[in-house]
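With one protein chain held back, the other chains of the complex are shown just where they sit.
Labels run A and B following the written order; every chain starts at residue 1.
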Amino acid sequence: MAISVKVMRRPEVGRTSYMRATLKGMSLTFKHMVNPTKVTLQYPEDQPDLHPRWRGTHRMEVHADGRPKCVACGLCPTVCPANCIRLVGGEDDQGNRYPIVYEIDEFRCIFCGMCQEVCPVEAIHVGRHFENAEYSRDRFVYDLDRLMEQDHPTTLLWDPSDSRSE
Amino acid sequence: MHEMNELSTFWFVTIGAIKVLAVFTVVMVVVAYMTLAERRVSAFIQDRLGPNRVGPFGLLQPIADGLKNIIKEETMPGTAAKLYFVLGPALAIMPAVVTFAVIPFAAPLPTPVGTVDMVVADVPIGILYILALSSLAVYGIVLSGWASNNKYAFLGGLRASAQMISYEVALGLSVIAVLLLIGNVTLTEAVWQQQQLGMWFILPLSLAFIFFLISALAETNRLPFDMPEAESELITGYHTEYSAMKFSMFFIAEYAHVVTASGLLATLFLGGWDIPFWTGDDMFRHETGWIRGFDAAGAPIPATPSVLITLLTLGAFCVKTGFFLLLYIWIRWTLPRFRYDQVMHLGWKIMLPGSLGYIMLVAGTMLVLDQLGVPFGLLYGGVLTVVSGITTLAFIFFVDRDRVIGGAHRKIKVARRHVPAAPKSPGGPAASS
Partner (left out) sequence: MTEIFFILFAVVALGGAVGVVISRTPIASLLFMVATLASVAGIYVLFEAHFLAAIQVLVYAGAIMVLFLFVIMLLNLGHDYRADLRFGLWSLLGFVVVGLTFGVLAQGFLDVGDTGFREDGAAVAAALDAAVQEQGVAGVIAEPLFTDYVVAFELMGLLLLVAIVAAVVLAKPRSRSGES
């Protein structure tokens, strides 16, 4: 959507008007007043169309058996510019690495989406979701379980059909 | 002849109290719903929906707002003059709620104990009462602006007082044209004379109507004249430091003023509770009883008050007042704010001489008509309508096309004239630098 600029030219001296301009303005506002098409989105009932690249609340992808896909490689806390991810990795009997602690402070997060870009196994994602109000501040530190519970659509950081897009 | 059927003292007092309560309640409810209407209409004008969540169509919104304002914390600036800070909102709201008392809102109502005037107090000074009390309204604003000890609030208060003085003159003078036609100052008489003239005063006194409308906008501090609370310049002016219910009081006062002004406009210029094209509702307290008019010989024709007529006329009054309320909102969301010097210019240099000249014109026309022996009726009104119509058109033509009020470019033009001519350098601006 291109931004268009409409230049309103000041009327020349001796050509401005008051009464007529007022009446003209009032007829314009009246037209809008009775115009039935309104731009208001009735929010909780009607949800806004979020863009595919909207970056919001995080979620963690899970395997079919319910384990997190994260391999605790440590790339996301390293790349995170806001330093909001806390990761403590561990290793099980088979030598698979998994996160013991994985926390994201949603207050510090700047939703740049770098964690999703850098993740080698596509485990952590930013989501197309913004309704994360809570009653207390400590609820904004999302732990692993909370991240795995999230079920909103994830962000497409690039358009797969367009190879030239980033 | 129909008996006067006067009330006894006991019933006069009782019914008076009931009327006071009823009118006060209705005005307050209308004020509450004006805030909702303001928000809804402004939203519609801007292609939005406005508050529609609390109750059906948002109808419970004013109650929610009131509750919020009551339970909010009252703040008091540390350096404020405490007594005056508290006194301010009270002084602002007091004149606003009592002015509606003299506006008649329906035809007389017959009751088993006598016929009741549908006006809280039919005082013999009618319009003067409204003018006097509304002129006191500015104290609340000025005082709160001063007591806040805040320069923006203070400037708002100063602007309010200057604006109030300026436009009160024009308001009073435009009312005088109406009073000339009524020959009295009571508002019941205003309604009666419009019924007698056979037309509403908006026609024979069209220019007075325009002046009154503009002055009323200025007196109630509504856009485009809301200088005292100009957000872009003074934060919110005189009520910058107020919160919760004290802030709410200013709002109630402003809207109560709007309601009163609308009722007054309807009464003075749109016939009050008169139903158009129907003489059956005409009614007036004559010395012989309730009368509907005078026959050809000048003898009074008695009228019979009835509940149906009272209800119908009440409806007519509500429709007319509602129209002006809507007009107020509509104008507010159409016009931008005037610049302060333009407000003063309009008040003193256009409205004042304009309304003075108009009084002369109306009085002169009436003198000629009276000398010719034209009876007070359609012909009388018709002549005045033609004269006023021509004057109004001439006035609009005169004011229009910035012959009188200069826009921003006129300022620039004036400023340029005073700037000494810069020495011309041969190479133009590039060479001089």
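In this section, contacts are C-beta pairs under 8 Å (C-beta built on N, C-alpha and C of every residue); 3 or more make two chains touch, one makes a residue touch a chain.
Because the structure is predicted, anything quoted here is derived from the model rather than measured.
**Student:** Considering the entire complex, write down the shown chains that touch the omitted one.
**Tutor:** B
**Student:** Of B:Phe85, B:Trp146, B:Tyr380 or B:Phe395, which residue touches the hidden chain?
**Tutor:** That would be B:Trp146, which touches the missing chain.
**Student:** Decide which residue listed in B:Leu131, B:Leu207 or B:Ala316 touches the omitted chain of the complex.
**Tutor:** Residue touching the chain left out of view: B:Leu131.
**Student:** Pick from B:Ser42, B:Asn69, B:Thr111 or B:Asn184: which residue touches the chain that isn't shown?
**Tutor:** B:Asn184
**Student:** Determine and list the chain B residues touching the chain excluded from the picture.
**Tutor:** Residues touching the hidden chain, for chain B, are 84, 123-125, 128-129, 131-133, 135-136, 138-139, 142-143, 146, 154, 157-158, 161-162, 164-165, 168, 172, 184-185.
In the analysis below, only the chains that are shown with their structure count from here on.
**Student:** With centres defined as the mean C-alpha position, give me the chain A-chain B separation in Å.
**Tutor:** A distance of 50 Å separates the two centres.
**Student:** For chain A, which residues count as touching chain B in their complex?
**Tutor:** Touching chain B: residues 10-11, 13-20, 22, 25-26, 28-30, 32-35, 37-40, 42 of chain A.
**Student:** In the complex of these two chains, what residues of chain B are touching chain A?
**Tutor:** By the definition above, chain B touches chain A via 41, 43-49, 330-331, 333-335, 396, 399-403, 405, 407-410, 413.
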